[in-house]
Structure formats: C-alpha cells, structure tokens
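To start, the structure under review is shown below, and the notes come after it.
Here the complex is missing a single protein chain, while all its other protein chains stay put.
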Amino acid sequence: MIKVGVVGGTGYTGVELLRLLAQHPHVELKAITSRGEAGLPVADLFPSLRGRVSLCFSDPVSSPLADCDVVFFATPNGIAMQQAAALLDAGVRVIDLAADFRIKDIAVWEQWYGMKHASPELVAEAVYGLPEVNREQIRGARLVANPGCYPTATQLGLLPLVEAACVDPAHLIADVKSGVSGAGRKAETHTLLAEAGDNFKAYAAQGHRHHPEVCQGLARAAGQAVGLTFVPHLVPMIRGIHATLYARITREDDFQALFEKRYANEAFVDVLPAGSHPETRSVRAANTCRIAVHRPQGGDTLVVLSVIDNLVKGAAGQAVQNMNLMFDCAENAGLEQIPVLP
Amino acid sequence: MIKVGVVGGTGYTGVELLRLLAQHPHVELKAITSRGEAGLPVADLFPSLRGRVSLCFSDPVSSPLADCDVVFFATPNGIAMQQAAALLDAGVRVIDLAADFRIKDIAVWEQWYGMKHASPELVAEAVYGLPEVNREQIRGARLVANPGCYPTATQLGLLPLVEAACVDPAHLIADVKSGVSGAGRKAETHTLLAEAGDNFKAYAAQGHRHHPEVCQGLARAAGQAVGLTFVPHLVPMIRGIHATLYARITREDDFQALFEKRYANEAFVDVLPAGSHPETRSVRAANTCRIAVHRPQGGDTLVVLSVIDNLVKGAAGQAVQNMNLMFDCAENAGLEQIPVLP
Amino acid sequence: MIKVGVVGGTGYTGVELLRLLAQHPHVELKAITSRGEAGLPVADLFPSLRGRVSLCFSDPVSSPLADCDVVFFATPNGIAMQQAAALLDAGVRVIDLAADFRIKDIAVWEQWYGMKHASPELVAEAVYGLPEVNREQIRGARLVANPGCYPTATQLGLLPLVEAACVDPAHLIADVKSGVSGAGRKAETHTLLAEAGDNFKAYAAQGHRHHPEVCQGLARAAGQAVGLTFVPHLVPMIRGIHATLYARITREDDFQALFEKRYANEAFVDVLPAGSHPETRSVRAANTCRIAVHRPQGGDTLVVLSVIDNLVKGAAGQAVQNMNLMFDCAENAGLEQIPVLP
Partner (left out) sequence: MIKVGVVGGTGYTGVELLRLLAQHPHVELKAITSRGEAGLPVADLFPSLRGRVSLCFSDPVSSPLADCDVVFFATPNGIAMQQAAALLDAGVRVIDLAADFRIKDIAVWEQWYGMKHASPELVAEAVYGLPEVNREQIRGARLVANPGCYPTATQLGLLPLVEAACVDPAHLIADVKSGVSGAGRKAETHTLLAEAGDNFKAYAAQGHRHHPEVCQGLARAAGQAVGLTFVPHLVPMIRGIHATLYARITREDDFQALFEKRYANEAFVDVLPAGSHPETRSVRAANTCRIAVHRPQGGDTLVVLSVIDNLVKGAAGQAVQNMNLMFDCAENAGLEQIPVLP
C-alpha cells in the first residue's frame, strides 16, 4: 500500500482527491492536514465521505507527513514551494496540485503569481505532470507539478496540431469555459449562486495565469515560441471545462487521423468520431478528456473541442494518475469511475 | 458471473443501471433492448459509457433475454406486466424498476395507472424491493418490484416512527421535492431548462401515483391504515430527492436513538447526528439514504429530513442492491461509489 | 416628487429597490449610502443600472438623508434601530427592510437577533408593513417595519384560514423554500454556486428568525396564540419563495371562495383557480403573490401554495408599496412590471 498524505484537504481539489484516494486499491490514507480545521473529522465537513474516510484533519506541524510515501499539496499557491524541500529531503515524493512548480521561468512565475519564489532550484527539478507528454519523466520524478485545469484541456486539444507543425503557432486562440468549482471553495461574492447562476461572462481577458503555462507547454511541443490569445469564461455549472480552440492551417493533413493516432494509446484521452460535439457532462466525475476536431466549411481554420472535469483530469484525477506512474501501479488504478450522466 | 439483461435502456434509470452494472464485479451484461434504437451502440447515445459498454441496443424480440439470470425492466409502466411471466417461466428472475408490481390492490393500481393490469397473479407473488423492510423475502424472490423514488425516501424516513407506534398514523405529512431527472428523459415542455430552471413549484397536490404506494408500505408497518398528505415539488436540479416529513407525537421516546437503532445494521441508510440537515448532494450518484430527525422547539411535531439520489437508491442502485440479495452477493457489491461532491 | 434616500444600497434588496425607484414616476432619488463603497458610482457596482442611476454611493455621515421625505433602510439587522430616531425627529419617514421593528415583543426580538434593542420605544410605534392587513395604519405611519420574505408568503397564505377560524391554529405547518438571493449578497461558502447549485437542503429546522414574526401576525389575526412548525429550505435558484402550508380543517367552508373573497380587492394578491399550482417564475421580478388552495382527496388537511419574488413582494416591492400608501400615490405606482417569464 502507498502511504499517502494530503496537505490542505478543505477545498474542492482536496475533497475530490479524498474521494478518489478512498476508493484507490493501493492507497492507505495517513494524514490530511488543515490549519483551520485541525481536529475536525473530515466527514463532518464533507458528509459525502461519511463512513468512507475516518481521519480527522490534523495540524500541519504535527502531521506524520514525513512517514508518507507521497504527499499531495491541495493548497493555495505559495505553500508547496515552502514545504516541499523538507519532505523531499525526508524521502517523500511530492505532487503539487497548485501552481508553484509549473512554470520553469521563475521571473514569469513571480510576475503572474505576485510573490517571490521560495525554492527556484526545485522548479528546475520538478516534472510537469501531463502524462500524455511526460509519462517517462513522471515515473522517476521526486516532485511533480500537476497541470492547471485550463492548461490540461487546452494543451491536449492543441498538442497534436502543434507537434505536427500543421498550424500557425503564432496565432492560436483558446476560448475556454469553466464551471465555478474551478474558482475554489473560497467565500467570494462573484461565485455566489445568485451572482454566477443564470449568467455568463468572460473574465481576465487581459491575461490569466494559465496563459504562460499553456504557452510553455505548446512552445516545447512546437520547438519554438507560440502566440496564444486566451480568454476564460465562467459557466453557471459546478464541474467541467470546455475549451474551444482555433488554429489556422498551414499544411494539409488528415486532422481526424492525426488526433486519433496521437492518442491511440492514451487511456484517458478519447478522440470522438468526426462531427461530434463533446459535452462536459460526458466526463463528469471521471478522469477523461474527450476531443473532437472540426473544419467548418472546409476552410483554413480548424476548431478543436476539448472537455474535461476540472476537478478530475484537471486536478485530483490527474494527480492520482501521476501517483500511479510514480509508484508503478496500473495507470488507471482507482480511476475507473464511469462518468455520472445525467 | 451473473448474466444480466436490461429491457429499455434509453431512459435515465436505464443509463444509470448501465453505469452501475458496468462497474459491478459479478455482472456480465448480455443484452440491452430498445425498440426505437435497435442496432445503435449504447455508447453512441450515452458518450459517458464510451469504452465501458460495448453492447448495441437490440430489438426486444430477438434479444437473448431468456438466457439471462436476471432481467431488469427500466421501461415505462405497463411493459413489465406483459413480459415478466414468460421470462419467469424460462427461469429468469425479474426486477421491475417501473410500477407494475408495486401495489397489491389491483383496483387501486388500475385507477392510478389508468390501464388494466395484465398479470394480477404476479402482483401477488412479487416482493416489494425495499431491502430495509423485506430483505429475506427479496433473497428468495423470483420477481421484485423495485420501489418508487419518493416512496423510498418517504418510507425510510417514516418507518421507524410508524413501526414504533409513537406518532399519529392518521395525519402524516410528506412534503417531497425532486430533481427533474425523476420525470425521465421524455421530451416534455415542463421539464425544459427554460421552464424548470430558476423556478420552483408544487405539482399533483390533488394526488400522485406514489401516494398509494407509500400508504401501502406504512400501513403494513403500522398494522393499520394510515392517513398521509403527500405534496410533490419540482426542484431546479438534476438528481436528488428531499423528503420533509411531519408527524404528530403520540408517545414520548428518544427519537434520535429510535432511528439510530432501526438502521444500525443498514449499510445504505445513514442516520445523521442530531441537529443535522442532510443535503441531496451528499448522496449524489451513490446508493445512500441520509436521515435527520428534528423536534422543533421541543413541540409535539417531529420533522424528519430524508435524502436520496432518485436515480440510485431511488431506482437503479436499489435494483442492484436487490439483485445482490437475490444472487447471494455482498449487498454492497458494485455499490461502493462515494458520492460526488461538489 | 418624493425625495428618497436609501441607506445601504449594496445588497440585493438595495439594488432591487434602486431598480424599482428609478422607474417610479413620483420618486426623486437623492442619496444612496454605503460606508464601504462611498464615492463609487452605483452603476459601477451594478452595471444593470448604467444610464439609469447616476448617483454615487455616499458616506452615511455626510449624506443629505435629513432632506429626504422618506428613507429606506436596506441594511443588515441592527442598523436602522440606531439611526431611525434622528431621521424621524427631522421629519423624515422611515421604512426599514431589515427586522429591527418587526417584532413587538422586545425580549423575543433580542433572543432571536442576538443583540440589545437600541430603540424599543420605536418598536411600539412602528407599523408592520403588510398592506393586506395594515393598509390604513401604514398610510399614517412615520415608521414602517417591512415584513420578511418568508413571513409575507406564509401569512398571505394562512391569513384567510386563520381569520375565518376554520383550521386548527395550534398545529399549522409551513414548509417554505427560498432561492439563494434570500441569503443576501454576502460572500459565504454555503451559497456558492458550487455548494448550493444542483442541491437541495433544509436548514434551521430547529428554529428560524422568521418563525416568531409569522406567529405574531397569525396570532393577531386569530385573536389567540398559534402553534406553527416552520421549516425553511434552500432552492438552487436565484429569486423566489414557495410556501407549502398545511392546516387541519376544524370547520367546513368553501375554501376557494374564502380566499377569493379575502383578496378580491388586493391588487398584488392573485388567487388562482382551483386546482392550480403557482410557480415562482410566474411572479419573477414583480410585486405579486399568487396563491392556490388544495384539499387533497377531500380529506381534513388543507394545502395552500403561496409564491412571491423574495426581493419584490418579499422586500423591495412591498417597501415601495408601503411608500405609495404613505405618500398617497396610487398603490401600484412604479410596481406595474409584468413578471419575467421565462
């Protein structure tokens, strides 16, 4: 059994991680920390876990994290970068679900996240945890930077095109939409049901933290810098991301075949038949990305539709997938839930 | 492996049954019938099942249902009563998720369901599939009448009180609320998102088909006829039933202890600590009923709050629980999904 | 023109009041105060008011409230009781949309609202602003206590029965349901879309602040104390209250006629034809209460269904209706909006 600790279990990625880990055949949950809720049974905060998770939240200081095989950080940005080094030194492997280790360029990270990075040397070591790109490095990694939700949907949708160099990499467009759980469980006015319900809006059109993360991944795939216009929107639903991606064709190809071939061996990426429109609910509560490719009117602009559950393939599920790779489990261990529809 | 057939797999109870059966460790899915969709891969209609259910819908006439160990009817009312006898004769056990065999009084059934009953003799044989009441009879049953969604939530909430004869059985009140999936996947105006969304209403206040079903179950527990006012409401959500139940106390007792004791050995009924308010999402996609008991201001009226997922404990999950009992599986086999929250 | 001031314009009752007042033919908006947002144009916070409300929020201290004819308090509980006396002394009439002056029994108020009352003498003077009960007193009032949202829907639904003394006043039941805007615009976890969406729950089953307010109103109508079980629920919608009311018949009557007669001259109470089920959306954004009366199976329990928009007839609209009475306008001046459906 893999001994697992979770730092920061009171948010949505935290409770989703607990849902998945509690059903994982090879995991023994050792500790869940929360400064604010120490002593409280986890199932008191999340009644969905009654009878399934018997742990109480523990104080981060006194938690037996160093005795774990792996520790997940489901914390706000800026926490893992302070605590990861000590755990790694103790021989514990670390998977950070926040953004601390995602961006290799420290200056860019500091600009977007508005703080000084506490352990730049670990950024260099960290492996970006997108298994469809970095599977082998993840297996051997001590420290994995779990990708953001938008970046997962966007990169999986654009990678086949960028890798094949058949579209203009300087003028990509990602019109991305997210359910409100992506904003976390913080009490904020703009995500109240009475504000976000029966409503639709764009936000951060001038720039979003996930923009440099996507650009980094695509640039690596393209072997050159990419230009990306990235506009996020808030959808009145709980879970789900839908990325609508636009790319100008520069070289003809069989694009449907390109996608099918690229993901032929990927258990968690499902390329739909030509002409399909994936729905976010078709992946609800499951670790799957579904993708469809369109070429409207046979023109020179490709449209790729990519959906994930932001809390699963966009966060906790992908983190478990990474853990499976790191500990030599079947990649889909504990991740075989069928999506919940309707 | 239990060889399983499903008649009528295109509605919500059908797809939910497929979700559960496809993950069940002892089930082999043999056939899914649909007159209208024969030949269509199930996963084309429900992309959530892509890669998990490879069957096509088959025509009811040519389907190998008689080779199954058990057949589920996830059909509209009035179908199972026509087809069950032949299957039973062929040695196949039958679980009907519709209402055909729920009500013992044929005249009452015919009045509420507006048709002549095709096999009244089977009504007498059928076991009402509420395991918390009829567990032993279910084990031996050839034919199980799976309870309705409202009746499951309402009976589980009232049974301890009625069995203990500590409330007035002549003036029970059930103010019940359901998500729209309870209305099924039929195209109807009143369940359109633009009609039912951001809206709340009661319906069928003059009488609802589930009223006689609940009364039958409570009367059996009470050993006398009961009086029940039953008002259903439509909630702008997808899954979930919340029953708010009112009963006048006629004999003092420790009501919290009464409930805890009644359900102490029930894996799928969770009595919450005193003072709790169960949320429907705390059982979303899981086969659990959560119950809380209140006595406002210490008065003479008890308030019981009971929640289930109408498609799981209120339909497909309970049907699988019944199958587990009939085939001597662990009662929770294939039913260990943790609720999906948020 | 009536010179109007609003204290506390940043919540939902505040913005709704502004929507109605800005369209009122006899109103001149003089001041909107907010300690936190002083200096900010109102339309910057609420873009729906762009081009329609040109005022900025002003600091309460320097606002010309004393020059107004009437001041509305759309503040949290406990503010109006501190500021009303000075305004009344300056000859300004006051309408409080919070709870400060609703309950005549100071001890009861202090128990439920958890603070010492700052001006008990004004409680005695204040008129409870339910025009269907207190129309004449409201006309002459200096200080009006605008009713709560649940109390408006509940009292309008039960008053005809209680006044006619045809039901058991000791065992009334109000199963009430509210959209989330009833909880206000405060940032709180439990009203996030990701928490309250696709979910249904009861809350405060042990006791709610609106319980004594309803009991006070019904007792006055009954001429005796009443017993009421009152259970509120949170509905995943933005606006709307639906009260489902249960009463035991003690004297036969034509209940449909009773309701129609009671409200025959009320412009804002609409008794539906027998057999109807009012929907909350049928009053969305309008100052209307729609009511239907049912007697299921001809039994001894009446079921009354009563719906309002909690922000209009349950708050801001009723406040404007009271202002109209106080200033001798047509009672429906500025309140003729047709409900927004769908």
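Each chain gets a letter, A, B and C, in the order it is written, and its residues are counted from 1.
Rule of thumb we're sticking to: a residue touches a chain if its C-beta (ideal position, glycine included) is under 8 Å from a C-beta of that chain, and two chains touch if they have at least 3 such contacts.
Nothing here was measured: the structure is a model prediction, and the numbers come from that model.
Asker: Considering the complete complex, identify which of A:90, A:205 or A:257 is in touch with the unshown chain.
Answerer: Checking the options A:90, A:205 or A:257, the one contacting the hidden chain is A:205.
Asker: Looking at C:36, C:51 or C:298, which residue reaches the missing chain?
Answerer: C:51
Asker: Touching the absent chain in the whole complex: find that residue among C:86, C:106, C:257 or C:340.
Answerer: In the full complex, the listed residue that touches the missing chain is C:340.
Asker: Take the complete complex as the reference. Which residues in chain A touch the chain that isn't displayed?
Answerer: On the side of chain A, residues 171, 173, 175, 177, 179, 194-195, 197-203, 205-207, 227, 229-231, 233, 235-240, 242, 244, 246, 248, 275, 277-281, 284, 292, 294, 296-297, 299-301, 303, 305, 307, 342 touch the unshown chain.
Asker: If the missing chain were put back, which residues of chain C would it touch?
Answerer: These residues of chain C touch the chain that is not shown: 12, 15, 19, 22-23, 46-52, 181, 185, 197-198, 238-239, 270, 272, 276, 278-279, 281-286, 290, 311, 336-342.
Asker: What chain B residues would touch the chain not displayed?
Answerer: 12, 179-181, 183, 185-189, 191-198, 236-238
FYI, only the chains that are shown with their structure count from here on.
Asker: Provide the C-alpha centroid distance between chain A and chain C, rounded to the nearest whole angstrom.
Answerer: 45
Asker: Round to the nearest whole Å and give the separation of the Cα centres of chain B and chain C.
Answerer: 39
Asker: Using mean CA coordinates as chain centres, what's the chain A-chain B distance in Å?
Answerer: 36
Asker: Could you list the positions in chain A whose residues touch two or more of the other chains?
Answerer: 12, 181, 185, 197-198, 238
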